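Take a look at this one; I'll ask things after.
Excluded from the complex is one protein chain; the other protein chains are retained at their positions.
Now for chain A:
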Amino acid sequence: MKLELREITKRFGALVANDRISLAVEPGEIHALLGENGAGKSTLMNVLYGLYASDSGEILLDGVPQRFTGPGDAMAAGIGMVHQHFMLVPCFTVAENVMLGHEATRFGGFLNLDAARDKVREIADRFGFDLDPDALVEDLPVGVQQRVEIIKALSRDAKVLVFDEPTAVLTPQETDELMGIMRQLRDSGAAIVFITHKLREVREVADRITVIRLGKVVGEASPTATNAELASLMVGRAVELIVHKNPPRLGEVGLAVSELTVIDHHGTHVVKNVSFEVRRGEILAIAGVQGNGQTELTEALLGLQKHVRGSIRLDGVEVSGQSVRHLLDAGVGFVPEDRNEDGLVGDFSVAENLMLDRAHGEPFVKAGSVQQRKLMEFARSKVAEFDVRTQGIDEHVKFLSGGNQQKVVIARELSRELRLLVAAQPTRGVDVGSVEFIHEQIVAARDAGVPVVVVSTELDEVSALADRIMVMYGGHIVGIVPGATSRSDLGLMMAGERMTEGAAA
């Protein structure tokens, strides 16, 4: 089906998020939408999907103007969407989430859960995804939730499919599988819109590229363009795609984890007897397919996991079993993998979110009252420094674009005195220009003598930042290898294959 958007305009108060955007996607075409954080990509797609009503403009399918009053109409017209912010019901199982809205039923309206399970398994197999249809979504790490969100969209045979940053938390292998599926769908005549910040993917799979900046279409690009060309078209300036970092100046052991075991609330051992050390001034990157214990390990470092055995020492002092409050005060910076769930309060302002973990005392709170002036100053400077695109520091965080929300979390965590930085998916959904900046900030923290633990499914990010790389599989450490280890070796290790142990442990 051919999709045409004509002169779509969408305003949020004074902000024009989409300014007369026109876009045409032919059947059998993968059309990539590029643009900085806050450029208006998700907004445009939400208009298409009937979630937002546009202020003006037209949507045409095969030349016929459409009137969508809600997502139900858009879906009925054959449009499907993978949402940037997952639209999953946390306390439902995977199968229930996938079937919701088009449930297969037996006599009397009873759900046919078996059919839903089969559907999930069938699509998951096509991808090479490993997914239990009966797992509760709230128990799944974001990478796995992403798989569910994709399967949900694919389960409905849409003719027009929108993928809004589906690869932000997928591993390279999963991304390749997904791109394979996208090609299959294209070849069977679907029109596909693909939003991503990863230029490799764009060049690999896109047939056409449209670039949006500040709500306007600024141009088209050909998939043969180089990364640097694409990046500069997006951001409007030249972008350094490589992180410059000096060899590490290693200090003493900052973080020492030994024989750490984490048990989740089902009683399963999710981290199994793990030991490692991170020195001051060193970045240890944890790689691995999501769902192999990385999430729980980072949470245990912040005291967020309840059932933990073994020891965690920070500068030689045992901290396991301490409260989160205590650990934050001790200088642990934490970037959670799921910013909406754990990192931000959507109904609080940008400024309030920036002081969220320092709400109990100096410098922002004196005698129980918030020092508004100080907070405003601080927030303004951080918003400028981290290039958070927002209408103002009083804006509710939930109205920020995905990448800008991420920048708020990063800004908060990096603007304290740190003794340890734990960052899970630090650049999730962030545009190339800001990735560069965030990487520089993480390297700066390391050079200031902070031990840093980074968890990322993105191997480029792992290689760019890591002084050493630790690979996890099934809750175990497969190995700890030098930062320069090749992608293919890492890939093997991520599948659980043991390498000869690297430099240090």
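The rule we apply is simple: a residue touches a chain if its C-beta (ideal position, glycine included) is under 8 Å from a C-beta of that chain, and two chains touch if they have at least 3 such contacts; residues count from 1.
Criterion: contacts and distances are computed from a predicted model.
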The chain dropped from view, which UniProt name applies: "Manganese catalase family protein", "ABC transporter permease", "Tryptophan synthase alpha chain" or "Spore germination protein"? "ABC transporter permease"
Candidates A:Arg200, A:Arg249 or A:His307 - the one touching the absent chain: A:His307
Cross-chain touch to the chain not pictured, restricted to A:Tyr49, A:Phe129 or A:Phe386, is A:Tyr49
Can you say which of A:Asp55, A:Glu103, A:Asp176 or A:Asp387 touches the chain missing from this structure? A:Glu103
Sole contact to the chain not displayed, among A:Ala14, A:Cys91 or A:Ala384: A:Cys91
Tell me where the left-out chain touches chain A, residue by residue. 46, 49, 51-52, 70-72, 75-76, 81, 83, 87-92, 96-97, 99-103, 105, 108-111, 152, 263, 265-267, 269, 306-311, 317-322, 399
